[in-house]
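As you look at this complex, bear in mind that one protein chain is not there, while each of the others sits in place.
Chain lettering (A and B) follows the sequence in which the chains are written, and residue indices restart at 1 in each chain.
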Amino acid sequence: MRFFKDLKAGDYVILAITAAFLGAVWYQLAFQINYNWDWSGIPSFFVYYDEETGYQQNVLLIGFFNLIRIAIYSSILSVILGLGLALMRVSDRRWMNWTARVLVEFVRNIPPLVFLFIFYFFVSDMIFPVLGIRAFAQMLANSDSAVVGFLFGDRVFVENLIAGVICLSLFEAAYVSEIFRAGIESVGKDQREGARSVGVTKYQEMRYIVLPQAFEKTVPPLVGQLITLIKDTSIMSVISIQEFTFAGSEMVVSSGRIFEVWITVAVVYFIICYALSVYSRRLEIGRTGR
Amino acid sequence: MATSSLQTALLRNVKDVVIFLGIFGLLALGMLWVLDQQSYDWQWFRLWRYVYIEHDGQYYAGPLLRGLFTTLEISAYAIVISAIGGFVIAMMRASKLITARAIAKTYIEVVRNIPILVLLFLIYFVLAPVFGLNRFWAGVMTLAIYEAAFAAEIYRSGIEAVPRGQKEAAKSIGLRPLQVMFYVTLPQSLPFILPAMTNLMINLVKHSAIVSVIAIFDLTNEGRNVIAETFMVFEVWFAVAGIYLVVTTILSILASVIENRTKRFYAR
Partner (left out) sequence: MNFFKKAALAVTAALSLSLASAPEAIAQDQSVLDRVVERGSLRVGVGSFVPWAFRSKSGDYIGYEVDVSTKLAEDMGVELELIPTAWDGIIPALLTDKFDLIIGGMTVTPARNLRINFTESYHSGLGQDVVANKELIAEGSTVEDLNNPGTVIGVRRGAVSVQAAQQFFPLATLRQYDDEAVIEQELMAGNVGMWVTSAPKPAFAADNNPDTLFRPFAEPLTLATVGMGIKKGDYDTLNFLNNWISTNQRSGFLQERSDYWYGSQEWRDQVPE
């Protein structure tokens, strides 16, 4: 009840305004516009119960699992690529420095959507056959193993998933590399000079002195980047990668439940991202003790 | 002097320059080779018609340029609204009123944790009918709402970066809280806020591409339409990417100019 004692006049005013506003919106949504709300079918879009086959995954749940898969694989791959780019960026060899810089600046200055379009239709045609990824995906698709199904989802979409993971990783790697670069550069010059004077090689200096300290600083921004990555997976629905937002739009078309489906999709993304951001804040507190 | 030092620098780095150009040359050659395998029909000459049209000596903007103008228009409205909105949210966040803080925090958390595409669908399908927003304003409001959450955080860290001593000194000479905010804290937070806000501007222009999904004729949308008509997939996408790069580069340059000006103004 202490809470109520702290409320001042201003609080009541704001509460009144907010309530009136939300009330008006709700009224409009519920009664004014020509739309029949029907939430009853939504759970079945996740898990469908059939008398004969029992419970089975439905479109939204499958899309959700693909979202998780893409998020995990992309984050791993983008961290690897990003680290490589960052090392190039801080390298003393100028061609490495410039190349990395140009690549990173290119990726960071175009919209994610445009990047995905270019790379999905271009790179997937260029790099995939050359690297035998198509053959690899085919092989995975043909092996009926449960492990493959768990790791990659529906075997029909293995190549689609891999393409999505690679495109997204290339994109996010540019941002990850900037995080690593900031971390590396924040390790004081005196550390590196001290190391050099003791006779440590560049590689050893990187590996044993700079990177460990850099990593510590980069973890919270990396979690932030992971949240951004999860949100960016939704843009891939525009290029027909079978992830959660695409599943959502399929269900919208098939069922006509525009409002219910999109609100549900938003809630799911929110739960995942909010949980991660809470975790990131805990990390921050744990690290700085504040 | 500048030229000769550039020359000496270049000579010293000839090896690096060669390798650097070599890498991108290889990349370009590789792309051309693969597309040849696909028997892709390059039609660069047709691209210009979609950028601008010349008729009787008058220049008209082609679809791509028109799309660019729309993108810039949407971004301009969205930046203004999100800068103001973000400020309001930031003030609510820092307010003494519990409800104001709660609303601000909820707003920031919700908007920052859902994808912008999903937010766009929500606003366009669910809220636009309620508020009578047309397509254009649904797009503007989505961008504004999304970026305002980030703007609020920028204002917050900018304000917190001002040394506490300043605020206390101001209070001790009798200024009221509102005056402290406007005359002391905010002006000093500008060097921190401005660079981050220009970054936000660039992000906003990039995110504006997403409004193409709801049939707003921005640059990305016009690009997709031209592709759907002519199938010049790669020419158009490269042109579109190039235009975005030009826009963001110009914005970045603007940003550093502004940054330098304010830094000088606040030189300590």
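Keep in mind that, in the parts below, contacts are C-beta pairs under 8 Å (C-beta built on N, C-alpha and C of every residue); 3 or more make two chains touch, one makes a residue touch a chain.
Since this is a predicted model, take the numbers as computed values, not measurements.
Participant: What subunit B residues would touch the chain not displayed?
Facilitator: Answer for subunit B: residues 37-38, 125, 129, 134-135, 213-215, 224-225, 227-229, 231, 233 touch the chain left out.
Participant: For review purposes, identify every residue of subunit A that touches the missing chain, sorted by number.
Facilitator: 33-35, 38, 40-41, 44-45, 48, 50, 56-59, 62, 121, 124-125, 129-132, 134-135, 138, 142, 156-157, 159-160, 201-203, 237-240, 242, 246, 249-258
In this text, only the chains that are shown with their structure count from here on.
Participant: Taking each chain's centre as the mean of its CA atoms, how far is subunit A from subunit B in angstrom?
Facilitator: 20
Participant: Touching subunit B in the complex: which residues of subunit A?
Facilitator: 3, 6-8, 10-11, 14-15, 18, 25, 28-29, 32-33, 93-95, 98-99, 102, 106, 109-115, 117-118, 121-122, 125-126, 130, 227, 230-235, 237-238, 245, 248, 258-259, 262-263, 265-266, 269-270, 273-274, 277
Participant: For subunit B, which residues are in contact with subunit A within the complex?
Facilitator: 13, 15-17, 19-20, 23-24, 30-31, 34, 38, 96-100, 103, 109-110, 112-119, 121-122, 125-127, 129-130, 202, 205-210, 212-213, 220, 223, 233-234, 237-238, 240-241, 244-245, 248-249, 252
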